[in-house]
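Apart from one protein chain that is not included, each protein chain of the complex appears where it belongs.
We just call them A and B in the order they show up, numbering each chain from 1.
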Amino acid sequence: MNAAQAKNLSVFFSKGKEVTWALCGINFVLPLGGSLALIGESGSGKTTLLRALLGLVAPSEGEALLFDTDLSSAEAAKRRSVRRRCGYIAQDPYGSLPPTLSVEDAVAEVWQLVHGSTEEAKEKATSLLEELNIEREMFKSSLRNGLSGGQRQRVAIARALVLEPELLLADEPTSMQDASTRWDVLEVLKRRIKRGMALLFVTHDLLLAKVITERGLVLFQGNPCEEGPSKAIIENPMHPYTEALASALPRLGKPLKAAVRRRGAPKKEGGCPFLPFCPKSFDKCVTSPPFEDISLGRKVACWHFL
Amino acid sequence: MISIKGLRVTYHGERRSVEALRGVSLNVRQGEVVSVVGESGSGKSTLLLALLRLLPYGTSVSGQVFLDDKDVLELSDEEFRKLRWCKIALVPQGSMNALTPVMTIGSQIAEPMEVHLDLDKVEAKRVAASLLEEVELPVHFSSRYPHQLSGGQRQRAAIAMALACNPNYLLADEPTTALDVIVQAEIVKLLLRLVRERNMGLLLVTHDLPLASGLSDRIAVMHDGAIVEEGESLELIESPQHRHTKALIAALKKLEVES
Partner (left out) sequence: MRLLHRWSLWALALGAIIAAIGPYFFKTSPEEAVAPPFVKPVWLAKDAPPSLHLTITEEHLERRFLWEYEPPLRFSLKGAIRFEVPPEVAQIVWQTPKGTMVLYDASKKAESRIDLDARDVSFKLALGLSPFQNPMPHLFPATGEYALRLESSEPPAEISLALQVPGSRWGLLGTDQRGRDVFHLFILGIRVSLLVGLSATFIATALGLAFGLSSGYFGGIIDAVIMRAVDVLLSVPTLPIMIVLAGLWGKGLFNLILILSAFSWMSTARTVRSMTLSLREAPFVEGLRALGAPSSYILWRHLLPEALPLLLANIALGVPGAVLAEAGLSFLGLSDPRLVSWGRMLHEAHAFGAFTSGAWWLILPPGFGIAGLCLVFLDLGRHLEEILDPRLRRKAL
């Protein structure tokens, strides 16, 4: 059994006559205890992918599985039991926390719903919040106001981890953290990965992906570009888009070099999706390159390597 | 040159007062890029608002802010209005704060010119079109509404709006946060180009130290309402003095090293 899997997954949204493909033919396997980063900017389809896995969006083609179950078509009891084995950290910590509860209660609630015991729930909640470095005085604060974005995000993380899930689906879980608190969160995640939790980590930051995940999959406008060990992807990017991402990332002490992006050339039907933006395109790029292995454990969708 | 000396700002809430800035001093010359790096709550946004005298009514402000030898804190509201936007302009964060959803981009960029420079509508529109070109947006965006633009395009429009009255100094409040990393890099390149071409002084506020180090001449690290360290970018990164700066840099270096 795999923690998560996508088999030729495609999702499109239609608004009247307009059809937008959010995901086109995504394949990946996340084994139990493994970690995978989904790397991409806005519009890459990474959030849609998470929602498809969680069964909130039905796949238009292919399958999105969690623990070998298709949640969008499973029946209620099975859906609930699979869902309880996962933790989900949404991108926006403001909507994902109930405004009526205190910090402590919000985390304890999740445990209580599943296991019933109130004291145990409280213990689990407090120890997890302490682990995430939330001050004790804040435990009774209401979630309605008074907490910064970073604190809210950490409460949302605690809520996702309190059930000790076998799989964590995290959508930019450190986006609101300061440089110092980011490491608190990363350490918490690393500890659990060591204990066998599988992690699906969505981010646009290659450095974060490298630090916390084994493998990474780069997405561009719903298409897979590159896949491989996270370290290799950032240190030795192959696909021009990955290169652009890597070079655009601000690095300490290094001047910013922005990748030149051509604009305006429309996407040709059947051509490489990155063609209008690619500085290295050539005549072969008018046909879409397949996403294939080029060496052990690395896949690229670029004619330069195939 | 913008010369800030001993700026203190205290907000007065209904139950308690909060000292947001505790004696900040900083200089920004024309043609120079200075970044203020601080975490949330350090007071960096307050600093920009204080420079533009946009703090809420009743906030106590003390100290001096010299804008080319004139202390702007001493000026009356009327007198300062003449300077605001024409000498010193703000590029706010997250275009939601900068652009109103009910006006077209073109009219929004033209508006400051009509108000501050007394240009007529036609003239203002013409200048607005040239500004759009300068920020690398297609001219036909003039008739579009903000919701029809992407995040990066909105940020460019906000920059064009800030440039409307040809200011000598530009203040930018986290202009790249919430933008994709490649778009972020493009915006940074744009700002640097504008600074060079127009010989403006740029004071940029951010929480992202690596970003600041890649684009500024000087960096001031802010913590809890005060500047704890200031210096030339590379020097600060390579040999930080204050323990807060050291901790910040250590946390960031860890990301680059560890795997």
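Note that in this section a contact is a pair of C-beta atoms (placed from the backbone, for glycine too) under 8 Å apart; a residue touches a chain by one contact, two chains touch by 3 or more.
In this text the structure is predicted, and so the values were computed from the model without any measurement.
Trainee: Touching the hidden chain in the complete assembly: which of A:96, A:126, A:177 or A:242 does that?
Mentor: Result: among the candidates, A:96 touches the missing chain.
Trainee: Please pick, from A:22, A:39, A:54 or A:252, the residue that touches the omitted chain in the full complex.
Mentor: A:54
Trainee: Any idea which of A:28, A:88 or A:220 touches the chain not displayed?
Mentor: Touching the chain that is not displayed is residue A:88.
Trainee: Residues of subunit A in contact with the chain that isn't shown?
Mentor: Within subunit A, the residues that touch the unshown chain are 54, 56, 79-80, 83-84, 88, 90, 92, 95-101, 109-110, 113-114.
Everything below uses one rule, namely that only the chains that are shown with their structure count from here on.
Trainee: Can you work out the whole-Å distance between the CA centroids of subunit A and subunit B?
Mentor: Comparing mean C-alpha positions, subunit B is 31 Å from subunit A.
Trainee: Please output the residues of subunit A touching subunit B within their complex, sorted ascending.
Mentor: 41-42, 148-150, 178-180, 182-183, 204-205, 207-208, 210-211, 230-231, 244-245, 247-259, 261
Trainee: Taking the complex as given, what residues does subunit B use to touch subunit A?
Mentor: 39-41, 151, 180-186, 188-189, 207-211, 213-215, 233-234, 237-238, 247-249, 251-256, 258-259
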